[in-house]
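One protein chain is absent from this view; the other protein chains keep their places.
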């Protein structure tokens, strides 16, 4: 087992997908132990640290990477299996941010309202008990919420020579902000440039559906990922797989287009796996499919289309790479 | 216990909310045993019955009702507790329909494409085993899906003297097509006209998220509902409650507006229940909230905002009417 | 020439399309002299009359009518030729309104902002000089704007037994709020019910594109309309014609769907007039077509698709009814 650990210095954080030289080359099959900083680049540490004061645009949402995967070429697919996602601190921060979020005027949903109040919340994380503590700012109200660690951001260098801020989700991945991206999940990303150049960041202790106020329980993460390369198979939009489900994503505006992209990809993907014709697959997904909301606050919105494998007869996706990586991850975990 | 049974004749079906005299008056506290026909008015019975041929616009999506609730006045809220929702047949039908659905050009997402093929699927329902059998039309592919019966349509007469086709969801309810509307759920609807004039229809054996092809497992239902009236309390958009969750709905276009309406209502509702100020409630819902998709195919799209009661400290919603109706429903069921 | 004058009493105002008995029957060919009240039902007369105080929902946007056109049946088209549209007062009112307008949170674009300030403006109208005077509320700034009188609202009873508030534009017409609806224009409306039941209201001294703050120069109007009936020809969405242009409308959300509907209708309409196949007509409209914005503030948004007749070879639309009504209107005007 080839295990590589990497912890970036602040100077090594990336704030874009594309436009950056890789921080390292990795061979397919490598187990990567990564540290990721939170979306505030670690600068919001108390409820008095207003993000608009302590953070500086565009130095938001740093990612760890990019990593060059040896042998990856346009038309291939990267498989990133998330073995574990563990908060690296016993606290997480959340906040409103001026003109950002789903229930506020924004840069593009431009209105004449002044921004909502900028307010910061601090959550205590109890990893042993698996809970995060919400503490209201204007009352004594406290309540425990289950931890459900995930990464908001994972992606590769975009196609067509584009460089995108890490806060933007699109066909290359990016800031999809879906709670489905948990430990145990394999993410499939289409390769657009030599080496793929994937990066990971934006750890959340947990997140509601849509990330309605614009931020989740933002925290640094210690994350273990197995990197695999699938040659000669293209993936049009990011996909995910866990032991029980296949998932497609779509990131676009308006939100129905994100829904359309994700459902369209799941229909065509399952059609190809099952041998059902397109309309028969459309019908099956219409009845068996789920549609977990990713984000409704970022520069593109993200929807996930999801179906239980138990409803699909046919060969495993991507030649069963998920099962192999899952096994490798289990082996890694048992070896620690 | 005041139990009333009602089974409409085809002439008694309603195709609008508003604009119809009530079929009956009911007292608050009544247990209603209802029969509802499917969205095709029962005319699609084999895979050769194309809806565009056997159905006649606007005679689609018939509802059972409307019922006049004694004492209901504008500014009150109706509580409809769904005790049971049971398919009345051992089969259900689904179909594509020309220019209807999420992955096709429609009447308003107008494009130059010819319509997708109109195709019908028949599902065998096995109530004892709790499964529906999907059978592909162009292959031998068969797979069992769990039954999860629900009503796509429930609503009251709209405000401002409007009359809306039953296929439209809006602030009055209507064709929200959310799988969350299962047995065990209490629906809260704001009253706009004297008597409220609620009606119910569009039973689904199960439905995927968003009803992407435009139809679900359409079937007739035998449904038991307890009707209650909450005086002097207004409800701006339809809400739902089950034993574990509170839910708000929003129906609008584009889809992000449906999301905004539902999340906004859940934030303000939970703020009033918990005493949290608006921004503290916004933060709590942002981390604890869910966002099940209703429909992404109807004239308005529907989103649900949902939160576990366990995350909320404070008094029960609507003075705990859900628990009382739940108990009454259990009493009814044990008496049969 | 059959000339009929009608001036409604306040009790006779209609606030819906559909759901109302006609105020009068008119024969095709009739010249109607109508008075229409402003969208505030005449209750906002000074800058201290806040609409949210002096108006009462849903008694907004009264229309004059509905008129039953003798012989009109579903599948026919009404042609309403606007001979003249003349402000009935020497003042007009405009205002912001809480949670209404394009640059504010609204009922469905729901946000946590408090409403923008409600403020009223009064315009002096000088009909002789053809100008309206804008007077700022918070400074001495005054500027003259050209008068360009129009009706925001014209429509018929909707299909499928629906009843819609007059503020909603849709396939039946309604509150399209397009400045293109000037004197000299013929409006074509598809008939959905016996008699058609058309009504007119919401006069504007002038209006910007999109009616961005939600109101225009709202004023009462003396309007002359010639009514004609086109038997056996259906019109899917409201259309307009002036001496130089053909126009189609679309009312929907999001705004691109309003654009799609209007452009789609103009492509198929001009295809049928010119004999061009659909793709050739698509290309021609793509290069020759205009797209004046109607409203971006109402419950549906409205776009107009417009093309100069000089770019179209072929027979006149609707068998040249516009030219005939134009001549009749000129005759009427010269006879006064």
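We just call them A, B and C in the order they show up, numbering each chain from 1.
The definition used in the following text is that a contact is a pair of C-beta atoms (placed from the backbone, for glycine too) under 8 Å apart; a residue touches a chain by one contact, two chains touch by 3 or more.
Keep in mind the model is a prediction, meaning the values are calculated, not measured.
S.K.: From the list A:252, A:284 or A:321, which touches the chain that is not on show?
M.R.: A:252
S.K.: Check each of C:4, C:127 or C:212 against the chain that is not shown and name the one that touches it.
M.R.: C:212
S.K.: Of C:40, C:282 or C:318, which one is in contact with the hidden chain?
M.R.: Final answer for the missing-chain contact: C:282.
S.K.: What residues on subunit B make contact with the chain left out of this view?
M.R.: Looking at subunit B, the ones touching the missing chain are residues 103-105, 109-114, 116, 254.
S.K.: Of the residues in subunit A, which ones touch the absent chain?
M.R.: Counting only subunit A, the missing chain is touched by 15-16, 18-19, 57-58, 107-112, 159-165, 250, 252-254, 257, 260-261, 263-265, 267, 278-279, 282.
S.K.: Considering the whole complex, not just the chains shown, which residues of subunit C touch the missing one?
M.R.: Residues of subunit C in touch with the missing chain: 94, 96, 102-103, 116-117, 119, 121, 132, 134, 136-139, 141, 143, 145, 206-217, 253-256, 259-260, 263-264, 267, 274-277, 279-280, 282-291, 293, 296, 301, 311-313.
Throughout what follows, only the chains that are shown with their structure count from here on.
S.K.: When subunit A meets its copy subunit B, do both sides use mostly the same residue numbers (more than half shared) or mostly different ones?
M.R.: Mostly the same residues.
S.K.: Where the centres are mean C-alpha positions, what is the separation of subunit B from subunit C, in Å?
M.R.: 35
S.K.: What is the distance, in whole Å, between the centres of subunit A and subunit C, each centre taken as the mean of its C-alpha atoms?
M.R.: One centre to the other, that is 48 Å.
S.K.: Of all the residues in subunit B, which ones touch at least 2 other chains?
M.R.: Answer for subunit B, listing residues that touch two or more other chains: 253-254, 260, 263-264, 267, 279, 282.
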